[in-house]
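One structure follows; several queries about it will come next.
Of the protein chains in this complex, one is absent; all others appear in place.
We just call them A and B in the order they show up, numbering each chain from 1.
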Amino acid sequence: MINSKLPSIWYGGDYNPDQWPEEIWHEDMRLFKEAGINIVTLPVFSWAKLQPDETTYSFEWLDKILDLVAENGIYACLATSTAAQPAWMSRQYPEVLPVDVDGRRRTHGSRVNFCPNSGVYRRFSVELARRMALRYKEHPALLIWHVANEYGPHCYCEQCAAGFREWLKERYRTVEELNKRWNMSFWGHTVYDWEEIVPPSNLNGDNRCFQGMMLDYKRFMSDSILACYQAEYDAIKAVTPDIPITTNIWGLFNGLDLKKWGERMDVVSWDSYPQMNEPMTNVAMRHDYMRGLKDGKPFMLMEQTPSQQNWQPYNSLKRPGVMRLWSYQAVAHGADTVMFFQLRRSFGACEKYHGAVIEHVGHGNTRVFRECAQLGRELEVLGDTLLDAVAENHVALLFDIDTWNAVEITSGPSVDLDYLKQAQKYYKAFYDAHIGVDVISPLSDFSKYKLVIAPVLYMMKPGVAERLEAFVQNGGTFVTTFFSGIVDENDRVKLGGYPGELRKLLGIWVEEIDSLLPEMKNRVVLQGGFGQVQGEYECGLLCDLLHLEGAQALAVYGEDFYAGMPALTVNEFGAGKAYYVAADAEDRMIADLCRTLCTQAGVTAPFGADTGVELVQRKKDGAVFTFVLNHNPAAASIHLGGLAAEDLLTGSRVTGTVEVNGYGVMILRLE
Amino acid sequence: MINSKLPSIWYGGDYNPDQWPEEIWHEDMRLFKEAGINIVTLPVFSWAKLQPDETTYSFEWLDKILDLVAENGIYACLATSTAAQPAWMSRQYPEVLPVDVDGRRRTHGSRVNFCPNSGVYRRFSVELARRMALRYKEHPALLIWHVANEYGPHCYCEQCAAGFREWLKERYRTVEELNKRWNMSFWGHTVYDWEEIVPPSNLNGDNRCFQGMMLDYKRFMSDSILACYQAEYDAIKAVTPDIPITTNIWGLFNGLDLKKWGERMDVVSWDSYPQMNEPMTNVAMRHDYMRGLKDGKPFMLMEQTPSQQNWQPYNSLKRPGVMRLWSYQAVAHGADTVMFFQLRRSFGACEKYHGAVIEHVGHGNTRVFRECAQLGRELEVLGDTLLDAVAENHVALLFDIDTWNAVEITSGPSVDLDYLKQAQKYYKAFYDAHIGVDVISPLSDFSKYKLVIAPVLYMMKPGVAERLEAFVQNGGTFVTTFFSGIVDENDRVKLGGYPGELRKLLGIWVEEIDSLLPEMKNRVVLQGGFGQVQGEYECGLLCDLLHLEGAQALAVYGEDFYAGMPALTVNEFGAGKAYYVAADAEDRMIADLCRTLCTQAGVTAPFGADTGVELVQRKKDGAVFTFVLNHNPAAASIHLGGLAAEDLLTGSRVTGTVEVNGYGVMILRLE
Partner (left out) sequence: MINSKLPSIWYGGDYNPDQWPEEIWHEDMRLFKEAGINIVTLPVFSWAKLQPDETTYSFEWLDKILDLVAENGIYACLATSTAAQPAWMSRQYPEVLPVDVDGRRRTHGSRVNFCPNSGVYRRFSVELARRMALRYKEHPALLIWHVANEYGPHCYCEQCAAGFREWLKERYRTVEELNKRWNMSFWGHTVYDWEEIVPPSNLNGDNRCFQGMMLDYKRFMSDSILACYQAEYDAIKAVTPDIPITTNIWGLFNGLDLKKWGERMDVVSWDSYPQMNEPMTNVAMRHDYMRGLKDGKPFMLMEQTPSQQNWQPYNSLKRPGVMRLWSYQAVAHGADTVMFFQLRRSFGACEKYHGAVIEHVGHGNTRVFRECAQLGRELEVLGDTLLDAVAENHVALLFDIDTWNAVEITSGPSVDLDYLKQAQKYYKAFYDAHIGVDVISPLSDFSKYKLVIAPVLYMMKPGVAERLEAFVQNGGTFVTTFFSGIVDENDRVKLGGYPGELRKLLGIWVEEIDSLLPEMKNRVVLQGGFGQVQGEYECGLLCDLLHLEGAQALAVYGEDFYAGMPALTVNEFGAGKAYYVAADAEDRMIADLCRTLCTQAGVTAPFGADTGVELVQRKKDGAVFTFVLNHNPAAASIHLGGLAAEDLLTGSRVTGTVEVNGYGVMILRLE
C-alpha cells in the first residue's frame, strides 16, 4: 500500500484553494465529500504565495486549508510547489532562467522554466521543501509528498555547459576517451581540453551531427533535472522518512530517462491525457510502461481530466461513462489511485477550459460531477480489495528511452522510422489478443517471461545480448526486428556485421538495409506457413537484406532485387528460439506472428471478448481480478465459456456469454 | 465632405516623385490629368530625404513638386513620412529599433520598424510633422494630412516593458488588483512589485499562458502606437486646425484596437487589397467595418491596386472592368475617395511588380491606364452627387477587436474556432439576401436597429448585457451563438453558469461545450420548423449542451449523447426576442435563419437580383442611390419589379428586369 493511512483507492486530485476566497473552500469540502473524494493534491503552484520574497515564508493560509481538509476527513498529497519559481527570483537571479535550444535566454513566465543546474534554484527549492517537511511532518492529512510538477524542459546555458563538462569528466575520465566515444575524429572534432566541449544545440547543428554527444547531453539533462528532484527528496526524507515521495511524470516521453527516475521514486505517479481519438491500446501501453518503472509495483494515476482538456487542438467532452471506463482501465493496469486535474476549474489563464470535478457553474448538479460522484461511491465499495494486486504476465516488451533517443536523432536510413510506433505495433498485437504485457527495460530480469519482444533493439547496452542469449538458451522465445543490434551506448556501430552482438543468437548476417519511399512496398511471402502466419503480407519502411547463418527462413521477400532473400527467420538456440522480422510488416502479420508464438508458448487470454473489449488481470493473495473494459460506445460481449465469476461492481455472478454496456466495466473475480 | 476644397470623389493615389528625375514629373502631371486624377498622396516614405541628418531639414524638392501639383490643379494628401525612419537615426539611436516577439532586436531596414515607445522616434517624428505643418499650412494643394503609413507591428523591448508597467499602474492602481485581473495565483505567478512584470512573448510562453496579460499587452501596444499617431496629430492640428487628418489602416486586422483608432481620425482611411479569389462578401464586410469606425461617416479608400499586387503568392491581373467594379463597391459602402497605390510603378525594390496607373512602359497607352482614365471621367461626371450619402441599415453585426483577440489567444476548446470567420458567416447571410448591414462595436448604440447579430460574443464588456436587454425589451431581435457571454474584459470566466450575463436575456444555461474533431458532425433538427428554417442542418466545431430556462427550443441536436437537447432557442424578452444558435451550423441554416428574422422584422432587399450581383444603398437628402455591382464575369439581371430608376452612370431609365454586363455597375436613383 502506498500509505496504509488510507487503505482504499485514493480518489481526488489537484486543488488550488489559493485561487479562491475562503468561503468557497467550505463549499468545496461539502462537494468533495459528496463525490467520495478522499485526497487533494496541493499546493502545486504556490511558491510565490509561500515565499513572497527571498527571506519571508508564509505558510498560514496553507495551515488553514490543510486543517480544513483534515477536519473533513480528507487527506493531502502535499506538493512542494517548486515547478514555478516566483517572479522575484527570476528578477533577482536571472541565471535561474533557462536558455533554449536556439540559444535564447528565456524570460520569466510559464512554468518549469528554470535551469536545472542553477545553484540558486536548487538552494531555494530545497529550502522550501525542507521547511514544508518540518512544518507538516505531523499533520494528520499528510499522506504523500509530490515534488515539483511534470519535470521536463532542457536547458543550454553556460551553467549547464559547465555541468556537462563535469558530468563527462566523471563518465569518461580523459578527453582521449571522450574523443573515442563520440568518434570526434569525424569532421575533425577532436578536442584537447574539456573546456572545448560545447553543448549540442541549434546554434551548432551538433544535435544533428554528433549522435554520441547528443545522447550524452540528453542523459546529462535527465540527470541534472533528476538531481533537482533528488535534492528535494533527500531534504524531505530526512524529516519524514516514512512518508512516500513521488513526482508526477507527464507521459511517455523521451526527454527524461524515466526508468532511472522510477528508481528514485517511492511510488511512480503519472498524468494520463490521451489525445483525442487515440487508440486505447496506446493508453494501455503507457500504463504498463509506468508500472514497469518500478518493476510491476502499483502506481498512481496522479492526473486525468474528468471531462475535457484545453491544450489539445480539439477538446471534446469525454462521453458519458468514458471517465469511469478510463479510470478503471488505469486501475486494471496497476494504478491504486484515481486522481484528477482538477477539482475546481480555475476562472482565468490558460487552463480555464480544462475540465474539473466542479465546473464554472460552481455546483454539483452537472453531468460531470454526477459521474465523478458515482465513481467515488463505487471506489468506496471496492475498499482495499484491489490494492497491491499485481500483474503476472508471460510476455515482456522491451522499451528503452535511450534507444528511442538514439533512433530519433540518427541520420538515416529513414525519417519515417519511429521507435515508439514500432513498440506500439507489437504491443497492439498482444492487446488485441487479450494477452497481458509487461513493458520492461533491456536491463530488467527476463527470466520470468516466456516471450521477450524487442522491436528495433537498435542500441545494445552492455550485457544485454548475453542475457538475451541466456534467456533463449533456457527455453525463452525472443523476437526482434530490422535495425537491431546496430550500436553501442555511444551510438557507435558494432563493426563486423549487423546485427552485431545479436548475430549469434539470431543466426543471421544483415548485409544491407534498404530504405523504401513511402509509396514503395515489398511483400513478405511465407515459405509453407508458420502457425497462423500464412500466405503473404505487405511490408515497407526498412527492409534488411540478410543471409542465414544457422537460422531458418520462414518467409522471403516477394519483390525487388532481393526477392527470395529471408524476410522472417527463426533460429533455434538452446532450448528456445529467436525470431527476426527483417522488414516493417503490416499489423496483420505482427498479429498473426504474436498469436502463433503465444500458442506455442502456452500463453493464453483469460477468456474470449468482442472487438474493442479490453481484458486485464491483476492478482492478489491467490485471487484473480479480470477487468472487462468495453471501449465501444455500444454493448459488446465477453465469452466466459465454462468459467464463472463475480462482478465486484454489481455483486452479480456471471458465466457463459455476458453483455457489457457501451463504455461499461466489470471487475470479475474468477471462481 | 472631407474637405470642401475638392467637392467630388477624390481620385488619385500614392505618388513617389522622389524616385524619379524631374523631367518625369511633368509627364506625370500630363498623364494624371488625362486620367482625371485630382489628388496625389505624398511623400509617404521620404523621411531620409526630408531630414538627411539629425539637424538638417530639406524641403525644397517637396516645395517644388507640391507647387507643380497645385499648378496642374491637383490636390495633395500630405503624408508626414514617418513610417520609416532614416538609417542615420537607427544607427545613432539603436533603441529606436524594435525587439520582436522572439526577443531579437531588429536591425535597420524595411518599414514600420521602430519601437512605438521610443522617445527618440516620438521626438523626431513629431518634429518633422510640425515642420511640415508649418511649411505647408497655406499651400493651395493641401487637402488632408496622412500620418505615417499602415501602423502595426508590436515591440517587446525594455522601453516597452517599462511603458507597459506604467500603463498597468494607471489601469489597475495596485499589484493586488493586477494579480486578481490576470488571475496570477494560477501557476504561482503572483507578483509583489510592478518591476516583476515581464511582457508576454515567445521567450516566456506567457502569450499562450496568461490571456489576461496578453490582452493587456495588445491593448498597451495599440495605445502605444496610437500615441505615436496622436502626437503627430496634435502637432499638426495646432498649426492647421481645419485640415482633416487621417492615417491609413492596412485592413481588418487585430493588431490594433481599430475602433479606438477610428475615434482619433478626422476621417477613416484604409487600404483594400483583397486576396486572390477572396469572396466579395468579405470585401464588402471590411468596407462596412471601416465605415463603422466612425459610426457611418464616409471613409476614404486610400489604396487599392489598379491591376495586380506583388506580395500575394499569385498576383493575377484584375480582369477588365474589375478595378472599376471594386472602386464602385467601395463607394457603395461609403467611400468618398477612390485612390490607388501607386500612380507610377517604382523600378527597383520589392514593389516593382505591384500595379500602377502608369506602368513601367511609361506611357498611357495601356489597358490599365485606359481603364483608370475611363473611371476618372465617370467620377468627374458624378461630381458631388454621392458625397456624404449614408447607409441607413436595420441590421447591425457586432464585431470587436478585443473579443477577436481573446478568442484567438484562448487555450481550448477548439483551434478551429475563428472569430472573424464566424462574423463573416453571418454577414454573408445578409449580403446574399441584399440586405445592408452596419458592422458596429458592442459599445455602439443599438437603438436604431431592428436586428442585432453578435456571433461568438465571447467577451462581455461592462454594460453590454444591460444594453442588449434594453434593446430586446424594446422590441429588438437579438441573435448570438455558442461561446458567448463567457468572459469579462480580462478574459476571466463569469462564474455561475454560461452564458454568464446573457443567461437571463437568452433564457438558457449552457452546461458543457463539446468540441468536435474536424471530421465529426452533428445535426440541428427543427421542431416543427421556424419560418424558412425547416428540416435539418449540419453543424460542428463547437456544440453547446444547454438547458432551457424560459427559452423555447426551436431545434434540437440529432446525434450523440446530447441528441434531443436544444440546438436553437428563442427567448421572448419584453417586446423582443433573443435567439441562441448553440452550434456552428452550416451556412444554409444561417441564411434561412437570417432571412426569416428579416421577414419577421420587416427588413427587405431593395429589389431582386441574380446570384453574384451585390446591391448596396446610400442615401442623401431624401434620394436613394442603389449600387448594382455584378461580380460575375458574365451578364446577370436585376429585377426591379414595379420600381423605376435612373442609372447615374448612363443617364438611362430602367425598370422591370434589367441586364447588367459582366463586372458591370449601375448606380440607380430610385424614382
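We take it that a contact is a pair of C-beta atoms (placed from the backbone, for glycine too) under 8 Å apart; a residue touches a chain by one contact, two chains touch by 3 or more.
None of the values given here were measured: they were computed from a predicted structure.
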Legend entry - Sole residue of A:32, A:182 or A:449 that reaches the chain not shown, by the stated touch rule: A:182
Legend entry - Residue in contact with the excluded chain [from B:11, B:32, B:45 or B:250]: B:45
Legend entry - Touch criterion as defined above, residue of A:22, A:234, A:278 or A:512 at the omitted chain: A:512
Legend entry - Of A:51, A:72 or A:201, the residue in touch with the unshown chain: A:201
Inset, instruction - Touching the absent chain in the whole complex: find that residue among A:492, A:521 or A:620. - result: A:492
Legend entry - Interface with the unshown chain - residue positions in chain B: 16, 18-19, 45-49, 52-53, 81, 84, 86-88, 90-91, 104-111, 113, 276-277, 307-317, 319-320, 345-354, 359-362, 366-368
Legend entry - Sites on chain A contacted by the missing partner chain, in the whole complex: 102-103, 182-183, 185-193, 195-198, 200-201, 203-206, 208-212, 410-416, 490-493, 495-498, 509, 511-518, 520, 545, 560-561
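In this text, only the chains that are shown with their structure count from here on.
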Inset, instruction - Between chain A and chain B, tell me the centre distance in angstrom, where each centre is the average of that chain's C-alpha atoms. - result: 49
